[in-house]
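As you look at this complex, bear in mind that one protein chain is not there, while each of the others sits in place.
On to chain A.
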Amino acid sequence: MSELKLPSLDYAALAPILILLGAALVGVLVEAFVPRRLRNGVQLALALLAVLSALTMVILNADDRLLTAGQAIAVDGPALFLQGAILILATMALLLIGERSVERGGAFVAHAAVTAESPDDRRQAEGAGGTTEVYPLATFAIGGMLIFVAANDLLTMFIALEVFSLPLYLLCALARRRRLLSQEAAMKYFLLGAYSSAFFLFGVALIYGFTSGIPGRTAGVDFATIHAAVADSPASRTLLFAGMALLAIGLLFKAAAAPFHVWTPDVYQGAPTPVTGFMAACTKVAAFGALLRVFHVAFSGASWDFTPVLGAVAVLTMLVGAVLAVTQTDIKRLLAYSSIANAGYLLVGVLAPSKDGLSGTMFYLVAYGFSVIAAFAVVTLVRDADGEATHLSRWAGLGRRSPFFAAIFTFILLAFAGIPLTSGFTSKFAIFAPALDANQAWLVIAGVLTSMVLAFPYLRVVVMMWLSEPGDATPTVTVPGALTSAALVIGVLATLVLGVAPAPLLDLANGAAEFVR
């Protein structure tokens, strides 16, 4: 028996991941040892510190292009860019999660397991301090996402998937109001997520089988081996196609692409809004980061085979998202369907196999993330005595009551609709241009047509806010605390700056748009 050789670890390159996972563990200890009244502040500071120092490490590592941990982690341009994106967006999400002044006790309950609607539950909804475990949970999730976008083999990717998914399931169940909806959301997300993980794992097994038997190579699920196998494996192509399909299902589920999107509206609606924002921005970056890596690095040789199928998924996703968004009456569900449609646009970018396509997709992820967190930040502020007022009819005349926040939300909606001078327009251009360049005109036309449909629900909200008279039911906007204000300002400024002067970020994305294999 040969001696087990330990792989060498490049600690500097892995530092962002290690910092976050370490901070999450420290966070668990804080729960045990720090007195209750100090916990929230300590936990928030710890989480922010971890995210920011990880971000610093990402920036310091910016020029790294290497494989480490026995080829399991790739620290290359896309990984670093997407890790940076996740960390910045996660900072904003943490600010929203940490907000305590908008609602007494914060957006989370102390005990998720208390029976919904029971007297105990009502008591804890009435302003008892929320749980502070949300911070370590969120930190674990962020750490998992960082591994997910850098994973260089399918097993590491699977572990990362679980590391960031499990905390998210829990976070979904912690909404302070509408407990039943929140628990249902968590349950749905968990069950469907578990299925999709199983699909993913089964796909890994099939791909492993496919890679066996290439002369001069051992079977494996690292991307270099898969890439070689796609070129000349003696095994049946059926294994490859079935494996690819199962892997794609697992990833498209996280990306909220149709027909694997059905969880999205329910979970977005039921989850505490700060967590929804976190999922809409960071999970999307992570999922598409993994999709890009799997399809551009491992399966690039089979692009002729997967492009038509993924293209059909993209068109379906855009259609489902746009058409169903029209019928929504709840702002969180509307944003959920909009996020589904955006997943469709992002898939168009994934299918443009050029450097421009890769950088365009990464640009889109960042731009969309900023806007969507800002949008959910506004949703947390529009509230009445029973918590957030998410039904659209309640937003009527908001422009009269709170012109400032209505104006901000209008700007974000215009960005979603792709009006120029917002990041929504530049990011659409960044994706459609390479797709057209790659002769995928049908995807661009589908994208343009669905954009037209999608403009209608956005516009309806604008009409609601500005052109309708305020009724008695129009809620007021709570003056946000410093944390929410900070997140909102970052999101709106980024939406504007990336729309007016996108060149610096485009340069950055261009410089990063090359995978190592």
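Keep in mind that, in the parts below, contacts are C-beta pairs under 8 Å (C-beta built on N, C-alpha and C of every residue); 3 or more make two chains touch, one makes a residue touch a chain; residues count from 1.
Here, contacts and distances are computed from a predicted model.
Taken from the listed names "(2Fe-2S) ferredoxin domain-containing protein", "Chromate transporter", "Ribose transport system permease protein" or "NADH-quinone oxidoreductase subunit M", the protein name that UniProt assigns to the chain not shown is "NADH-quinone oxidoreductase subunit M". Note that of A:A205, A:L459, A:A486 or A:V516, the residue touching the chain absent from this view is A:L459. Which of A:A194, A:A245, A:A433 or A:V516 touches the hidden chain is settled by the complete complex: it is A:A433.
Within the entire complex, the positions of chain A that touch the omitted partner chain are 414, 417-421, 425-426, 428-429, 432-433, 436-437, 441, 444-445, 448-449, 451-452, 455-456, 459-460, 463, 466-468, 501-503, 506-507, 510.
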